[in-house]
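This part shows subunit A:
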Amino acid sequence: MKKFLKKANPSLIIGAAIILLVAVTAIVAFFWTPYAPNVMDNAHSYLKPGDDPAHLLGTDQFGRDILSRIMEGSKTVLIIGFISVICGAFAGTLLGSIAGVVKGPIGSIIMRAMEGFIAFPSALLAIMLVAVVGKGETGAIIAISIYTIAPFARLTNTMILENENLPAIKAAKSFGVDSKRLLTHYYLPMMLPRLLTQFSASVGSAIMTEAALSFLGLGVQPPNASWGLMLSNAKQYALLYPYLAFAPGIAIIVTVLGFHLLSDGLGDLLIKRRS
Partner candidate 1 sequence: MLNYCIKRIYSAVIVVIVVSIITFLMLSMVSGNAAILALGTDATPEQLAALEHEMGLDLPWYLQYFNWVKGLVRLDFGSSMLYGTDVLTLIIQRLPVTLSLALFSMLMSLTVSFILGTISAVRKGGIVDIICRSIMQLGTTIPGFWLSIIFIIYIALRSPVFPISGFVSPSESFEGYLASIFLPSLVLAIAETGSMLRAVRTSMLQSLNQDYIIMAKVQGLPRWKIYIKYGLRGALAAPLNVAGLKFARLLGGTTIVESVFSLPGLGRLVLVAVEQRDIFLLQGTAMFITASVVLISLAVDIITALMNPRMRLEGEQS
Partner candidate 2 sequence: MDSANLVSIRNLTVLSGQRVLIKNLDLDIREGELIGVAGESGSGKTMFILAMLNVLPEGVKITSDRFELFGKDCRTLSSSEWRSLVGSHIGFVPQNTMFYLHPMMKIKKQIIDSFVSHKKGTKEQGLARAAELLRRVGFDDPERVLNSYGWELSGGMRQRVNIAMALMNNPEILIADEPTTALDAAIQRQILDLFKDINENEGVTILMVSHDLGMLHAYSNMNMVMYAGRMVEFGPSEDIFNAPAHPYTKALLDVIPTLSRTADDRLVEIPGFVPDSGREVESCIFADRCPYAEDICRQPVSMTHIAAHHLCLCAKPLTGGDRNE
């Protein structure tokens, strides 16, 4: 542990601290928020931050407490971000591994399909996927998972092709180690550092995509709280109540930055740089 802390770089520490903060907020939000996030209170609508010490970040047009909704939103963000990237990363790694180990027509069909997915501009692909699976939270999760598959598949496949000529792998093959064991016991440990780095970066972009989809009305639906949705709401009242745009925007920036920093930090820590 001490050794680990010694090697840790600023990116890693700051990134991990930010994510820890968001995670704690989300856990607290499961049990307690200052106000019920979806309950309207028209008597206290449009309170600016600082107007009323009871509402730290103010209230929106329905008098809902913004701090509570940000906390509630952190839950949504982490759940959608993690579930979708875990599913996508798993499927992608599996597909990439199959393509790398099996090769032949199956392998090349898989990889061609992945290249096809990567060719789509990412915003367009996300929107198309939502059109297929439907709006809403589940739709967003499925869309983002599918969207995460291709990059993981390509990364895994590249790593396997890079490593398959290593003496250790060749030796294992000559001993008759079967493909499944080869993957889990030989390739996976080698690939883990880069997969983890990619995972962290992917959660960051999944959160960004979720926010964008919700902002466009394709993700989380009202009255539920999501940072993207809150911004979409802020847009309508931007003229008179610009403060509505601050809290959710900053929440998104900080969280995404946290995952990017963690990814950079992990990369520096775990991946041996080729010189």
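The candidates came about this way: all candidates are chains of the complex that A comes from, given by their letters.
As a working rule, contacts are C-beta pairs under 8 Å (C-beta built on N, C-alpha and C of every residue); 3 or more make two chains touch, one makes a residue touch a chain; residues count from 1.
All figures in this text were calculated on a predicted structure; none of them were measured in a lab.
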Complex partner of subunit A (touching, any copy) among 1 or 2: 1
Note: in the complex, subunit A contacts candidate 1 through residues 112-113, 115-117, 119-124, 127-132, 204, 208, 211-212, 215-218, 228, 231-232, 234-235, 238-239, 242, 245, 248-249, 252-253, 256-257, 260-261, 264
